[in-house]
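Have a look at the structure below before the remarks.
Heads up, one of the protein chains got dropped from this complex, but the rest are sitting where they should.
Per-chain numbering from 1; labels A and B assigned in written order.
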Amino acid sequence: MQNVITLTTDFGLSEYVAAMKGVILNINPDARIVDISHTISPQGIIEGAYVLYSTASYFPRAVHVGVVDPGVGTERIGLVLECENCYLVGPDNGLLIPCAIKMGLKRAFRISDQKYLLKEVTDTFHGRDIFAPVAAHISKGVSISEIGEEIEEYVELHLKHHVKHDDMLEGNIIFVDRFGNMITSLDKEIISECFDFGSLLKIELVNKDNRIKKEMNFLKSYGFGEKGELITTISSSGFFEIAVNQGSAKDTLGAKQGDLIRIKI
Amino acid sequence: MQNVITLTTDFGLSEYVAAMKGVILNINPDARIVDISHTISPQGIIEGAYVLYSTASYFPRAVHVGVVDPGVGTERIGLVLECENCYLVGPDNGLLIPCAIKMGLKRAFRISDQKYLLKEVTDTFHGRDIFAPVAAHISKGVSISEIGEEIEEYVELHLKHHVKHDDMLEGNIIFVDRFGNMITSLDKEIISECFDFGSLLKIELVNKDNRIKKEMNFLKSYGFGEKGELITTISSSGFFEIAVNQGSAKDTLGAKQGDLIRIKI
Partner (left out) sequence: MQNVITLTTDFGLSEYVAAMKGVILNINPDARIVDISHTISPQGIIEGAYVLYSTASYFPRAVHVGVVDPGVGTERIGLVLECENCYLVGPDNGLLIPCAIKMGLKRAFRISDQKYLLKEVTDTFHGRDIFAPVAAHISKGVSISEIGEEIEEYVELHLKHHVKHDDMLEGNIIFVDRFGNMITSLDKEIISECFDFGSLLKIELVNKDNRIKKEMNFLKSYGFGEKGELITTISSSGFFEIAVNQGSAKDTLGAKQGDLIRIKI
């Protein structure tokens, strides 16, 4: 049994999400629907992938639906991914992949059987017409081999990545959270290889409009910084992160998702 | 049984909504409460009506509560509407009507029996004090003829409307969604009577500050437009809509809810 169904979208907590919930409850009245996030930036696949990746593991057995879907209405296929302790349902654009791999991806399926979809499938809203009903049927125990055929290839996406130069470690800002904390693509393994807690890091943030250079302490937690101090730490999901103790790194730096980050080694 | 209760308000996802949920769970601990939207613009009756109209039909048997209520604390009455497969509860200001008619309105009642309300009814918050408890009692099976008396008249509201001139079709922007898509009052019947997919439409948007003239393709789905192209399509609920593929029509045009739209025939 996996009556828990989670939803991660870029729809805002709006009527679009509600229509998906209605569709789910129509098929599985016992579904326990949990919103993961609906505040993903419009069409922010990397953001959505990060959110699913960092959250799904806290859930019991569940069907996780992700809908950040710039390609809706085109040829891109719909996926169901079977993992150790969950299913993932959504578009084939990389959104589900980092989470699936973390959760023990076993098999990937392409959604193909029309009878598990809404009767009328629009070109604009597959979250409601395809992914919600498929998730609801899976949560009721329908086998995914009935819903589609197994596939070997899908669009890949990697959240954690870095380039290590002789004198510099390079990555990207992949997510800016509600508090203005900036999550980078640098993972705690490469960071702890290069730096110790307590070090003063020389950091550069670069985008097409700006180049910011700052020194920041690398601390075990926000709480060890002075109030208002720009610091770096390891996020609760294992990513290197720039933060301001009791403040917003985003507001302080004016940096944003996608910016390049360089740390002098 | 209709244990599903949905909520549509202009309260934000805030403590106001939570108080309504607490009241509902106090009366019916088995209620399954689903948020439709709480991001209706403050006092946006047409917006709220559109959201209820476009969403309720996806739900199983349910009690839908709508609270967008500029007249709270005045003489306006509270309604319960009995439809084919749902009940609607909220103020008598038109908010519930388009949805009720779509859902097969059978009878309308004026809420009058005090014993189904909170003991203390404030002048400022009927969502919590009147509509939430009434919905919870209905979801438990209390007959609506116990809750109030049947009425024949209520405030009307029509979402779909147009004026067809010799050379021009005229309507309004009734809703701007999370993606900046602009939903108009023009329905797919009148549009398909006048235009074919693939046509280039000459569109004018007018409000007291602005007059915007643009040519836009009329396409089957966003996905068929170029990235960033301003296009028109039919929304998933059957309304004519202006959109930007992978972008925001609202930001591109600077138009907003209430604006007049004119399309050259």
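Basically, contacts are C-beta pairs under 8 Å (C-beta built on N, C-alpha and C of every residue); 3 or more make two chains touch, one makes a residue touch a chain.
Not measured: the values here are computed from a predicted model.
Checked against the full complex, the one of B:Ala19, B:Ile101, B:Met168 or B:Ile190 touching the unshown chain is B:Ala19. Residue B:Phe11 is the one among B:Phe11, B:Tyr87, B:Phe175 or B:Tyr222 that touches the chain missing from this view. Of the listed positions B:Ile5, B:Ile36, B:Val72 or B:Leu95, the one in contact with the omitted chain in the full complex is B:Val72.
Chain A meets the missing chain through residues 4, 6, 8, 13, 32, 34-39, 51, 54-60, 62, 177-179, 220-224, 233, 235-236, 246, 248.
For chain B, the list of residues touching the undisplayed chain reads 10-16, 18-19, 21-23, 25-26, 29, 33, 42-43, 70-74, 122-125, 128-129.
To be clear about the criterion, only the chains that are shown with their structure count from here on.
Spacing of chain A relative to chain B, judged by their CA centroids, is 31 angstrom.
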